[in-house]
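What you see is the complex with one protein chain gone and the rest in place.
Letters are used for the chains, namely A and B, taken in the order the chains are written, and counting of residues starts over at 1 for each.
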Amino acid sequence: MLEAALEGLSQILTPDSLGLMCLGVLLGSIVGFLPGIGGPSTLAIMLPFVMTMKDPFAAIALLVGFDAVGNTASAFTSVLISVPGSSGSQATVLDGYPLAKQGQAMRALSASFVASLVGGLIGPIVLLASLPFLRPLVLSFGSPEFFVLTLWGVTMVGVLSGNVPLKGLLAGILGIFISAVGADDKSGIERFTFDAAYLVEGIDLVIVALGIFAIPECIDLAARKTAVAETQELGHGFLEGAKDVFRHWWLTLRASAIGIWVGFLPGLGSSVADWFAYAHALQTEKNRENFGKGDIRGVIASEASNNSKEAGDYIPTLAFGIPGGTSTALILTALIAVGINPGPEMLTTQLSFTFAVIWTLTISNIIAVAICLLFIKPISRMCFMPFYSLVPLILVFVFIGAFASNRTSLDLVALLAFSLLGFMMRRHGWPRSPLVLGMVLGDKMENYLWLSYGRFGFEWLARPGVMILFALLLLSLCYPMLQDRMNRQTQAKLPPVNR
Amino acid sequence: MKTRLKLEGFLFTLFIGAVMAGALWVARPWPIRASIGILVLGSLGVLLAVWQLVLELRRKNGALERSPLESPVAEAENKWGNVEIWSWIVGFYLLIVLIGFMITVPIFVLAYSKFYGARWALSIMLSAIAWGFVYGVFEKILHVPWPTPLLQSLF
Partner (left out) sequence: MQPTAILWRAGIAAFIGVILSGTTAIAASAPLSFQGKTLTILISSSPGGGTDTAGRLISQFLPKYLPGNPITIVQNMPGGGGTIANNHFYANAKPDGLTLLQDSSSALGNFTRGGARIKYDPRKNRPIGSVARGGSVLMVRKEVKDGLTDPKSRKLVVGDTDGIRTWVAMTVWSAEFLDWNLRWLYGYKGSRELSLAIRQGEIDVWATQNAKLIGDLRKEGLVDLVYQQDEERRTEFPDVPTFNEFLGKKKPTGVAWDAYGAWANAEDVDKFIVAPPKTPESVVAALREAFNKLKTDEEFRAQANKFFGESWTLNPGDKTEALIKKITSIPKNAQDYLTQMRKKYGLPVGAPADS
């Protein structure tokens, strides 16, 4: 095992591989930065070139380096202009942008990147540690277990609604309906498509996220007619942000763990890691009042998890040769082409490749964070740009991102529609995160329920995995209430404070 | 002002309720596999919407309840603040449809920034950057198929 580890490392550190890794990291960071352009489309373009490479380690360095960092640089746009650069950084907007408005952009960004680094390092470590258990672990999650997991995710709608549960629930249900648009595999009919070809494949999450989150904030900026930062200082938050991550080290660890789980479970999709971690933070942290107004913990949770998820994605890939997501599917194709055989051999004869992947995940994260940290100062100055410079650029950025996602101008109409919805929701105090969460998990949850019932009748309820997960779900719902009650009791015991 | 906002909020809630009811209506003829989820959630949605409407009617003119996770909305000082920006956004969209992305982008950036007070040098630089970005990344590298602008297809 040690030789494999060393061999993997030495092959990755050759000048060629390292150079390609840096290239991959650079490309991945740029792609992460730009909304609408995602990993899969870029990977599809890179694929023909990679497949002709002779050195499998070099291919790993380039592809895994590219894939692993997509969620790091995306924090820039999430924090600075509330435009989620990738689907993994949506939750970062909730607290990152308010921090930028308060003039603490530097702090938010450096916390993002350091949290990303920690998440990006923990991920491969856990991956390594779980190598012996990978197969049984992956095999113990079937449709019933996935149903409970997605249900758990949906209950987080409640947490994200704060004190307006009715509106939050309605937003969540609306999100579920949006996810139902399109061809429904389990019944063979199309739902809510009204005969439009555009809607058959469903509504794209990117468009919804851009419309619901980015545009309303942009409108706000334009209406206020000021710069993003309402104060004049960038803050000296650079070190502060880094310290924050270590101050809240337990949260960072938990968020990373959540990210790995989300990545590992192929049924959850990758856009929920940040939401789960964020909601978990909401449920478990004390003094929750500042979440959504600029609580650094929200940023930390979101960014740590979306980086550790990348390592999680590789677990089913390495254990079975089953890709954990669209990007890993493309990478798998390329790896097969250069002579690597994902599957059981990855843990035996091809262990050095496995280690190469793990090393690349680690090193590329370090490089990406280093690059981002270097650019923090110049890019943060965006907060001070007057609105008349920033607003048109943001609009161009968002519109072109929305269009480039699927190359259809109907996406722009959808963008406008969702912008209007997001605008109205914001105006009247409707929480928007539940809508996105409902959309991401809605049809999955429905599907898993049907598969579970179709296969097992009602017996699926009695499966041990299901019962454990249900218990955890209930616990997570009750925990905040228990915590509040304990807090109130302790406060009642304290002597009255003289003001 | 406040009552107008309250009325607008009420109508919005009504709209959401209508969407829920609409979904129920559309889902009725579907086979059970496809419809049951929608029917259950839609019914729940209608109930919740009605409840919310009742709450809003009964609420005295207090502050609007909003989720702590949502940033406070800046009260538009000028009544036209929101209409203004929406006009720009819709205008941007229409221009894209009429004359295409490549031409609209620099024009829009120039027009907006200049309109709100940027100096010529800044405006021109911004539109050059915007155009360069769109052209470089989306035209040259990604070969995005631009849709035919409406004006072009009419002639």
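Please note the rule applied: a contact is a pair of C-beta atoms (placed from the backbone, for glycine too) under 8 Å apart; a residue touches a chain by one contact, two chains touch by 3 or more.
This structure is a prediction, so every number in the text was calculated from the model and none was measured.
Contact with the chain that does not appear here is found for just one residue of A:I336, A:L373 or A:L477, A:I336. Touch with the chain omitted from the figure is made, among A:I189, A:L420 or A:L477, by A:I189. Interface note: of A:L6, A:A44 or A:L374, the residue touching the hidden chain in the full complex is A:A44.
Looking at chain A, the residues touching the absent chain are 40-41, 43-45, 47-48, 51-52, 138-139, 142-143, 183, 185-198, 200-201, 266-267, 316, 320-324, 326, 329-330, 333, 336-337, 343-344, 406-408, 444, 447, 450-451, 454-455. Within chain B, the residues in touch with the undisplayed chain are 26, 29-31, 143-145, 148.
The definition used in the following text is that only the chains that are shown with their structure count from here on.
Chain A and chain B have CA centres that are 23 Å apart.
Chain A contributes residues 34, 37, 41, 45, 94, 97-98, 101, 160-164, 166-170, 173-174, 176-177, 180, 184, 186-187, 189, 191-192, 215, 217, 219-220, 222-225, 289, 291-293, 386-389, 391-393, 395-396, 399-400, 403-404, 407-409, 412-413, 416, 419, 423-424, 426-433, 446, 449-450 to its touches with chain B in the complex. Remark: chain B residues 5, 8-9, 12-13, 16, 19-20, 23, 26-27, 30-31, 33-34, 37-38, 41-42, 44-45, 48-49, 51-52, 55, 64-71, 73-74, 76, 81-82, 84-86, 88-90, 92-93, 96-97, 101, 105, 108-109, 112-113, 115-118, 122, 126, 129-130, 133-134, 137-138, 142, 144-145, 147 touch chain A in the complex.
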